[in-house]
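Below is one structure; the comments refer to it alone.
Every protein chain except one is present and positioned as in the full complex.
Take a look at subunit A:
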Amino acid sequence: MKLKDAFFPWFGLDIGGTLVKLVYFEPKDITAEEEEEEVESLKSIRKYLTSNVAYGSTGIRDVHLELKDLTLCGRKGNLHFIRFPTHDMPAFIQMGRDKNFSSLHTVFCATGGGAYKFEQDFLTIGDLQLCKLDELDCLIKGILYIDSVGFNGRSQCYYFENPADCEKCQKLPFDLKNPYPLLLVNIGSGVSILAVYSKDNYKRVTGTSLGGGTFFGLCCLLTGCTTFEEALEMASRGDSTKVDKLVRDIYGGDYERFGLPGWAVASSFGNMMSKEKREAVSKEDLARATLITITNNIGSIARMCALNENINQVVFVGNFLRINTIAMRLLAYALDYWSKGQLKALFSEHEVSGVISCDMLTFIKGMLFTLC
């Protein structure tokens, strides 16, 4: 089935471990004839999605990410980005049943692990057949696609100059004109690392379970926070050096024998071995340390993969980086420092400007590729 032949509404779902990302293509070139034929339920869906920015208690539309006047398979329209927690999936499916989605004969494109996990529920409860797309395919194609269309007229890829310096740190556009080879680090609940050699030639190099889910999960346990935003907000106010043991805490300065700078973290949470120090830290400090720990580790694994694969541009994407400038700057700095300037950390505008993940963008392209 081709998308252009498919009936509206055009939906796409990326069902991750923590978050569901929904994209909705709102056609803006509907002819009078079409409008007349459009059934009531379709109209109401379009209206419901485009006129609200929040759905239920947990669904959120990221208005500022909206891609306007996009041409998709010959149709012009706007692309909307909506997210909600994965644990609300059953409610979403129930809504699809209540709104009688199945009568619209549309195609539900879905990717992510949840596309498999919830496939049966979509079918039995919602009478909906999912069109499952490979997650990694979607990711790669999405990145390349978004880079080619740009972000509402601006460049999509960015890097940081002077990431460690609050004053001088600058976000600068990066033209990914020679995208290959590139290492793609997708930080969702966990982390996947892909080496991309061409549009169709890529491999999953490795992954780590220490990802966004770990940051948020540990923050919940350590600070009692309840949202990712809250965790990041606390982290922004904390001081991780009270929690972590630095090289200088052990050696009094740099460890010259090994060329280790005094500011480097020698042991994450290392100070917490001591009772006194445990009593002296704030929740904010703990949140910050958790963020630094997870981010540094991802940077370190990414750097090793880049070296092993002989790739020097590393693109970091994923939900973890949403409104997470601290992590992005740290990744940029760590990659640059430990590789002595050999590696460049690149980010996608969608994370830089906040809110939603690239997964979603990826997915649009996945949709195009598979269906057009």
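Just so we're on the same page, a contact is a pair of C-beta atoms (placed from the backbone, for glycine too) under 8 Å apart; a residue touches a chain by one contact, two chains touch by 3 or more; residues count from 1.
Keep this in mind: contacts and distances are computed from a predicted model.
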Protein name as given in UniProt for the chain not displayed, "1-aminocyclopropane-1-carboxylate synthase", "4'-phosphopantetheine phosphatase", "Serine palmitoyltransferase long chain base subunit 2" or "Aspartate aminotransferase": "4'-phosphopantetheine phosphatase"
Which of A:30, A:220 or A:326 touches the missing chain? It is A:220
Which listed residue (A:79, A:107, A:301 or A:346) would be found touching the missing chain in the intact complex? A:301
Omitted-chain contact residue, chosen from A:87, A:199 or A:237: A:87
Touch list for subunit A against the chain that is not drawn: 16-18, 85-87, 112-114, 116-120, 188-190, 206, 208-214, 216-222, 243-245, 250, 257-260, 264-273, 275, 278, 286, 293, 296-297, 300-301, 304-305, 307-308
